[in-house]
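Here the complex is missing one protein chain, while the rest keep their positions.
Entry: subunit A
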């Protein structure tokens, strides 16, 4: 068994090396896709031109790669990774393989708030407020779901059912607002609802990176609880976990992760649901390495989707959200079919 034990005075860890090889594989695929994505687009670039960047190359190539394609790629990876981590956490806490921010109403909350903002506030205030509206909507919806599911503590099944209910209600709000909006609002809202990293810049990347650090750090500290959350409540309590407190904290983290990702990239559906499954089924990960692999799969999904969205239908530059499902769903179904054999 590939296992290494690390022991120093006051610090000890068991490191299972097997999953980290799988992590490496996905990282390599991600890097390959990233390289391909940086080289293609309206202006195709050769390997020499890309490598020349390291020696201070021609300025137009520099702008295309470093100011247009790279920030967009990094933002896509961050959005995908955060949505995937959020989905993984939801699936752990709910002990339900169908849980994800889009099914549980967090995405619907963000969408309803963002679309309302686009319809009523974008003209007087400007579009800069959309991410804030999305975040408030996401966290607000999560809070509402938690409060409605409360009955001397919350149980996973009540959370799931309440989430589906709230999601449906907020979906109706979004449709209602769109129906009463002018066509221009509807169009920009539609792109936003699909999810897109078009026009990303380093400022966006910096903001989302900061959020990612702020949200992932507490999760890294609480990772043991996230792993134990998959056990039943009685067993976790027996092992000395304050189940309700940890659950509330992990839920808040999961909702906030989805919130910041959606605020930056729009309401990408499907990533949060499918990336943890890919981590489990393709990479056969268990425990904490499942979280890491979910992040990588999420990043890979969005980065690949955006690559297709921006290059295959040139000169059109489509929202990446379309291709997350177009790419992810058949792959996922193929995987299930293969398992069934």
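Keep this in mind: contacts are C-beta pairs under 8 Å (C-beta built on N, C-alpha and C of every residue); 3 or more make two chains touch, one makes a residue touch a chain; residues count from 1.
Going forward, contacts and distances are computed from a predicted model.
**Q** For the chain not present in this complex, what protein name does its UniProt entry give, out of "Fe-S cluster assembly protein SufB", "ABC transporter ATP-binding protein", "Imidazole glycerol phosphate synthase subunit HisF" or "Choline dehydrogenase-like flavoprotein"?
**A** Checked against "Fe-S cluster assembly protein SufB", "ABC transporter ATP-binding protein", "Imidazole glycerol phosphate synthase subunit HisF" or "Choline dehydrogenase-like flavoprotein": the hidden chain maps to "ABC transporter ATP-binding protein".
**Q** For the chain not shown, which residue from A:179, A:213 or A:234 touches it across the whole complex?
**A** A:234
**Q** Out of A:179, A:221 or A:337, which touches the unshown chain?
**A** Among A:179, A:221 or A:337, only A:221 touches the chain that is not shown.
**Q** Provide the residue numbers of subunit A that touch the chain removed from this figure.
**A** Missing-chain contacts on subunit A: residues 1, 5-7, 10-14, 95, 221, 224, 227-228, 230-235, 237-242, 280, 284-287.
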